[in-house]
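In what follows, a single structure is set out as structure tokens and then discussed.
Missing here is one protein chain; the remaining ones are kept as they sit in the complex.
Chain lettering (A and B) follows the sequence in which the chains are written, and residue indices restart at 1 in each chain.
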Amino acid sequence: MSTLTPIDPLLKIYSDTESIRLSSGTPLADRVVTDIFAYTEKLAKQVVLREDTVQCSWKDKIDKIVISRVFGYPLMLLLLGTVFWLTIAGANVPSEMIASVLFAFQDVLTQWFQLAQAPAWLHGVLVLGMYRTLAWVTAVMLPPMAIFFPLFTILEDLGYLPRVAFNLDNMFKKAHACGKQCLTMCMGFGCNAAGIVSARIIDSPRERLIAILTNNFVPCNGRFPTLIAITSIFMTSALAFSQSLLAAGMITLLVLLGVAVTFAVSWTLSKTILKGEPSSLVLELPPYRRPKFGAVFYRSLIDRTIFVLRRALVVAAPAGGLTWILANVYIGDVSVIAYIASVLDPLAKAIGLDGFILMAFILGLPANEIVIPILLMSYLATGQLTEFGSLFELKKVLLANGWTWLTAFNTMLFALLHWPCATTLLSMYKETGSKRWTFMGFIIPTALAFTVCFIIAQTAYLLGLA
Amino acid sequence: MTILPVPLSTLQPGEKSKVIQLDVKGLLRRRILDLGIVPGTVLTCIGKAPAGDPIAYLVRDTVIALRSEDASLIYIDSAAR
Partner (left out) sequence: MELKIGDRSNALKDHGRVMREHFGIRTTGEQYVIALAGNPNVGKSTVFNALTGLHQHTGNWPGKTVDNAQGTYTYRNKSFLLVDLPGTYSLLAHSVEEEIARDFICFGHPDATIVVLDATSLERNLNLALQVMEISSKVIVCVNLIDEARKKKLSINFIELQKELGVPIVPTAARNGEGLQELQNAVYTMAVEKKKTRPKQVVYSEEVERAICTLLPKLEKLDLARVVNPKWLALRLLDSDISFIETIGRYAATQNQKIVAMPQQGSKITL
């Protein structure tokens, strides 16, 4: 019906050309490429002079190890674990320092407000709500991210990431997906939205969609510090060497779990709504290049700091203000927040959390960074503990609100698996152009998070472990 | 001398040979051509991933990884190894 369009003349010539395209033994398109390469080969011979070296540089030797049968996987694990360990061990002291400076300034602010005889609600919204959240986000998020990303960027600049994709491709193939998905997952560490956009490098639309739908199982910049914070405070009170190792091991396991879930979901999608055979992989492995350490470190440090601070300002601070209001507006004798939490509580308890935690996750939809601050603020506003000076008092606050190992564990699991943040959903929509797929990107992790946490909680309850 | 075409996937790490023919179809064929893998191109097998697949090849001073079932659709000269 719609066959008559004005660009038809061109298409008509195209279809007339069919006979020419197929006339000779080798397709003409192949000849075109072959001819070009015949010329470039000749040209390169003519202009490039090679000093004849029987090459076996350090780069080749390194690749022998990086992709070797024996060392390939262990090396990946070791590097991952080391990066996490450096992050956890290194973030601790600066976190404390930032926290003490920022919270000291909060007291100063409070004094100013008192001097100016500002109304209590204004002080509440601006200082206890917005400023305090900003301070928490900065203290908890910034140091680990400012350590993790420079390290990660060094690996990236070295040329290690494509090797990881190369090593893992076989598993992706078994999940009927593409090895390049691994690269999109690496980008997901920075931000899931960026990870989703980077899925453009995957040729097959089906495999691309799989990469988009599963990117959320990599803990992003906003969730990763949450995991670190909970791990650290529940592993230890003051981080000693062995305990930071333990915490790093825990984080590594969690990330591996995310990877395992990615494989499982990819596989399931390939067998159900995104049926299809694995297509192909063509991946270039660039030569190792020596990173410019100074420049890389400096650049990614600045980049991350700006990223974290901007998010803290744009999303976390307003959310903090809002949460303070919700915590201080009363219906009868319960605050709005306590009311919402009590409604959510039965459901939350069934999956090993509590109403406040679930509510914090729900309110955290705009950005995952704010989950922990919202949670703390709701606890502080409703519990007995109202002030809070250092990060290690975090543990006290949590314990005072009935946290057990199960609460901690399931909160981490839920953080790892639950729905993507709003920005991520938006890029999902932009990249797929489909509301349906965006909804799938929301519902799959959500269902998974509830199911997994439910099973673990119920098992623990049954066995009397928690 | 007779040329005996064998699949590229049989090339072992360290070995080197010349492409004779491509049986790859569709988009993958284009991609492979664009990377300069055309009849006559010399390929060196550099190594395999820990699971034995994919396989990395040196092509025109660059390293390209292919899955073995795709590599098995590229035929090389067995005599030139």
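In the analysis below, contacts are C-beta pairs under 8 Å (C-beta built on N, C-alpha and C of every residue); 3 or more make two chains touch, one makes a residue touch a chain.
What you see is a predicted model; the values in this text were computed from it and never measured.
Student: Touched by the hidden chain, which of the shown chains?
Tutor: In the entire complex, chains touched by the missing one are A, B.
Student: Touching the left-out chain: which of A:Pro74, A:Pro119 or A:Pro286?
Tutor: A:Pro286
Student: Residue-wise, where is chain A in contact with the chain that is not depicted?
Tutor: Touch with the absent chain occurs at residues 2-3, 5-17, 20-21, 24, 27-29, 31-37, 39-41, 43-44, 46-51, 53, 153, 156-159, 161-162, 180, 183, 197-198, 200-203, 205, 208-209, 283-284, 286-289, 291-292, 299, 303, 431-434, 436-437.
Student: Pick out the residues on chain B that sit against the missing chain.
Tutor: Contacting residues on chain B, toward the hidden partner: 27, 30-31, 34-36, 59-62.
To be clear about the criterion, only the chains that are shown with their structure count from here on.
Student: Give, as an integer number of Å, the spacing between the C-alpha centres of chain B and chain A.
Tutor: Taking the mean C-alpha position of each chain, the two centres sit 36 Å apart.
Student: Within their complex, state which residues of chain B touch chain A.
Tutor: Touching chain A: residues 22, 27-28, 30-36, 38-41, 46-54, 56, 62-67, 70 of chain B.
Student: Touching residues of chain A toward chain B in the complex: what are they?
Tutor: My answer: residues 26, 29-30, 33-34, 37-38, 40, 63-64, 67-69, 72-73, 166-167, 169-171, 173, 179, 203, 279-287.
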